[in-house]
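Scroll down for the structure; my scribbles are underneath it.
Every protein chain except one is present and positioned as in the full complex.
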Amino acid sequence: MIRFESDYQEGCHENILNRLRETNLEQTSGYGADVYCESAKSLIKKSLGLEQAEIYFLVGGTQTNTTVIKSLLSPCEGVVCVASGHINVHESGAIESTGHKVLAISSNHDGLLYPSELESYLENFYADSTHEHMVQPGMVYLSFPSENGTLYSKNNLEQIKKICEKYKIYLFIDGARLGYGLMSQAADLNLKEFASLCDIFYIGGTKCGALFGEAVVIPDINKLKIKNFKTLIKQQGGLLAKGRLLGLQFEELFKDNLYFDLARHADNQAMRIKSAFEAQGVKLFYDSFTNQQFPVLNKSQFEILNKDFKFELWQVIDEDLSAYRFCTSWATKSEAVDALINAIKNI
Amino acid sequence: MIRFESDYQEGCHENILNRLRETNLEQTSGYGADVYCESAKSLIKKSLGLEQAEIYFLVGGTQTNTTVIKSLLSPCEGVVCVASGHINVHESGAIESTGHKVLAISSNHDGLLYPSELESYLENFYADSTHEHMVQPGMVYLSFPSENGTLYSKNNLEQIKKICEKYKIYLFIDGARLGYGLMSQAADLNLKEFASLCDIFYIGGTKCGALFGEAVVIPDINKLKIKNFKTLIKQQGGLLAKGRLLGLQFEELFKDNLYFDLARHADNQAMRIKSAFEAQGVKLFYDSFTNQQFPVLNKSQFEILNKDFKFELWQVIDEDLSAYRFCTSWATKSEAVDALINAIKNI
Amino acid sequence: MIRFESDYQEGCHENILNRLRETNLEQTSGYGADVYCESAKSLIKKSLGLEQAEIYFLVGGTQTNTTVIKSLLSPCEGVVCVASGHINVHESGAIESTGHKVLAISSNHDGLLYPSELESYLENFYADSTHEHMVQPGMVYLSFPSENGTLYSKNNLEQIKKICEKYKIYLFIDGARLGYGLMSQAADLNLKEFASLCDIFYIGGTKCGALFGEAVVIPDINKLKIKNFKTLIKQQGGLLAKGRLLGLQFEELFKDNLYFDLARHADNQAMRIKSAFEAQGVKLFYDSFTNQQFPVLNKSQFEILNKDFKFELWQVIDEDLSAYRFCTSWATKSEAVDALINAIKNI
Partner (left out) sequence: MIRFESDYQEGCHENILNRLRETNLEQTSGYGADVYCESAKSLIKKSLGLEQAEIYFLVGGTQTNTTVIKSLLSPCEGVVCVASGHINVHESGAIESTGHKVLAISSNHDGLLYPSELESYLENFYADSTHEHMVQPGMVYLSFPSENGTLYSKNNLEQIKKICEKYKIYLFIDGARLGYGLMSQAADLNLKEFASLCDIFYIGGTKCGALFGEAVVIPDINKLKIKNFKTLIKQQGGLLAKGRLLGLQFEELFKDNLYFDLARHADNQAMRIKSAFEAQGVKLFYDSFTNQQFPVLNKSQFEILNKDFKFELWQVIDEDLSAYRFCTSWATKSEAVDALINAIKNI
């Protein structure tokens, strides 16, 4: 059985395992005050071309989203996102548990927040004479790529950024799969350009080659004043005692572009799968150019693939048809994709 | 200028003012441990025909909704309501400020949660294999009447109650305008029947004859165990030092059916307004039989009425048409409605 | 039975009742957007000599403390106060319910936070190498008078203010009994001087002549930026629908110095009680010059007074002795105090 269910099925890149072994008995200070974290931060800043950036390492995505959002909103403010956003659906109410409403914008399309939707939401909000009795929009949350594997163009991000500035709200981008987004053939911006468009974002490690770990980036700490971010990470349960485990992983990932190479590999494998489905006349539920693919299969097609492969039911469409999710990752083997493609040819 | 903007524009029924004066210098214990609260509770229980009910008095509606919802949900649970529900739109995120998500069901119709919508929401929730990562539905919140002035039939409430029991979640009904609901010509249930269908609800005073005040009713305290409700009211800022002010008001309102007489008066005046609009061929945005009416007016109709009357813009429909809200209340004078009807005849 | 149990046993000054009656059927906008609130704010600003002050009206004290503290602290910050502070003991965890720790400084003396204690607390905090793992002090909370009826001198407040400025934390003063503090013969500052020493404070109505109501004052809104304070009041359940009820009460209290006259009366009556105890050789538990007095009575003394008067057990000292609390208020009649003094003479 070959699994394409998620991008967190395997462990981590072997460089990380090797380094863990080499350094296992070194004695370091706790909570991130160690040379591995320092070195990782330097490498990331270099990648970003931003000396003045601040970097923080946390363990997982929900924790990171919650900590970032909580750090920037005042008590009456909420965070705007598409209804299908991860924080609105799959984080068990973590955002609300910190007292903030998720202001969900219904979107029946591809998981992206369109600039026009955001603008009209904000216009309507302030036009409403009762808005003093409502949760104030304080931040926009996007994912790059979105939950559906789709991407914002550089132009769309620029527009969204401009709207945020006009309304004086923050722009936060969840980069749990950032590598897969930036390395996509459909992406029209690089990491530096990406960073210049966010107030705050994070670089996902868990799904992109690390055992676990997310790196929060504040591109310009002079502009975005957050009080006591480290204390807040601790309060939110995200400050790892052996903080160097996070530093060490990001150090390995940002040496020699490993992070990006791993992501490109996954995207390429995903494109092979996409092409195979398309060649077979299978419709894709979203037009994704990243590591998640969403073919619409009928029952018999499903049965055939289900024999040797595991993948996730995404959405029931009708009696016969459903959309499914196939994920590749940094760990996906070409041979596994070969096998899947062979199977697709016979559906 | 005659105002029909809201049902909280005036003070309170004169019996309450008289009683406040008579008792002004009496010395009573604080925080609700006084004879007025005791007496009010007895009268309400008698009205309900429920000796085993527990009654608590709070100052305002948002506070009451927040306290009730917080008292009954565990940390991962949210409260299901229609998207237009008061707690979802107009309470400044009070529910979320206590850590709980409002699970909004989009509803483009008349402000009511249909039993079938609720059932399908719950079915889909538990059918989703990822539901352990989602906010658990722990309670249903309804308003009677709804924000749009519409009413649940007895049959609909029975169905909703049954669904709640099936899924082991609570049913809480916001009765900020309960009097106007129960006294409506369209209501097919009385207070006792209403109480038998709720796990917890409140009887609104602020909008129905009191200066302020809401009476939370737990029909069967043996069934619904809430720990330390009084302490919780205090924590939420709703425990009035001079608690007898609340007791005294509800005592007056529940003497000789005053509460219901006041509500019937408001409903009757609202029906007169509705008829006047209908006679003029004006469409009503919702088919309300309670104290709020929502005519759809064009610009010239609006201008005519706007000269001598104040009322609220509800929703812009197109360039020319908008829905407006006209409220009557316990304090609305027949002569004011006469004047409005005369004006309507000329639009 | 004459009661000296608390300062919220009676209703309100008759001017307020009269005004409620006169204006009962006036139609005003809700939530504080009315002429009564405007007029009350003007009168208070005049009293303060501060045109640039912002004033907000809330219903009760716990609500007010919670809203103010929540509005000014970031998520990792707590509020420093003496262990006996109202927010630390008698608000049912309201502050913690908004996510903030009360940083209690143990104080075995008279309910006051000494400047030296505050300074040494803050010095120790920042000297601790692990302070990044601790709740950050973000605000100082004082009560004037304290829970024990004692007062800060002007000099002490100036010192505390200076320490707060040095450490960049806010100074908030709970004035639930502000009138009784400022009118005390032991007070060495007036309202204007008081206001100049706070970042934010409130003027208590509930205990000082109103039915209910507290007026939050932000002396200099340019210095203290709070986002969306009105929305926050709503979120915290403190925004009264019939907001004018609050405006009207503070308007009456701040006309012709009524607020201060009522407070002076209560203080004078309390001083008479204090003298009577002292003349009888009864020790006072705290040396209070405000409306709360704390005689230490033995059992037989207690029994004698307990026959005709109600007052509160404050603290058991030993088998025989306990401290008790006697409160006067704006409503205390001279004759009631005469009767008490006569009884004291016979203990």
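To keep things simple, chains are lettered A, B and C as they appear, and every chain counts its residues starting from 1.
The rule we apply is simple: a contact is a pair of C-beta atoms (placed from the backbone, for glycine too) under 8 Å apart; a residue touches a chain by one contact, two chains touch by 3 or more.
Computed from a prediction, not measured in an experiment: that's the story for all the values here.
Novice: Can you list the shown chains that the hidden chain touches?
Specialist: Every shown chain touched by the left-out chain: A, B, C.
Novice: From the list C:97, C:150 or C:269, pick the residue that touches the absent chain.
Specialist: C:97
Novice: Taking the full complex into account, find the residue in A:20, A:35 or A:186 that is in contact with the omitted chain.
Specialist: Of all options in A:20, A:35 or A:186, contact with the hidden chain holds for A:20.
Novice: With the full complex in mind, choose from A:44, A:81, A:94 or A:305 the residue touching the hidden chain.
Specialist: A:94
Novice: For the chain that's not shown, point to the residue among B:85, B:99 or B:213 touching it.
Specialist: B:99
Novice: By the contact definition given up top, give the residues of subunit B that touch the hidden chain.
Specialist: On the subunit B side, contact with the omitted chain comes from 31, 70-71, 74-77, 98-99, 132-134, 136, 227-228, 230-232, 234-235.
Novice: So which bits of subunit C touch the chain we can't see?
Specialist: 75-76, 78, 89-93, 96-102, 104, 106, 129-130, 133-135, 313
Novice: Could I get the residues of subunit A that touch the absent chain, sorted low to high?
Specialist: 2-3, 5-6, 8-12, 14, 17, 20-21, 23-30, 59-63, 66-67, 91-94, 97-98, 206-207, 211-212, 231-232, 234-242, 245, 331
In this text, only the chains that are shown with their structure count from here on.
Novice: So which chain is farthest from subunit A, going by the mean of the CA atoms in each chain?
Specialist: Chain centre farthest from subunit A's centre: C.
Novice: Just the number, please: Cα centre separation of subunit B and subunit C in whole Å.
Specialist: 34
Novice: Could you work out how far the Cα centre of subunit A sits from that of subunit B, in whole Å?
Specialist: Taking the mean C-alpha position of each chain, the two centres sit 42 Å apart.
Novice: Round to the nearest whole Å and give the separation of the Cα centres of subunit A and subunit C.
Specialist: About 50 Å separates the centre of subunit A from that of subunit C.
Novice: Which residue numbers or ranges of subunit B touch two or more of the other chains?
Specialist: Residue numbers touching two or more other chains: 91-93, 97-98.
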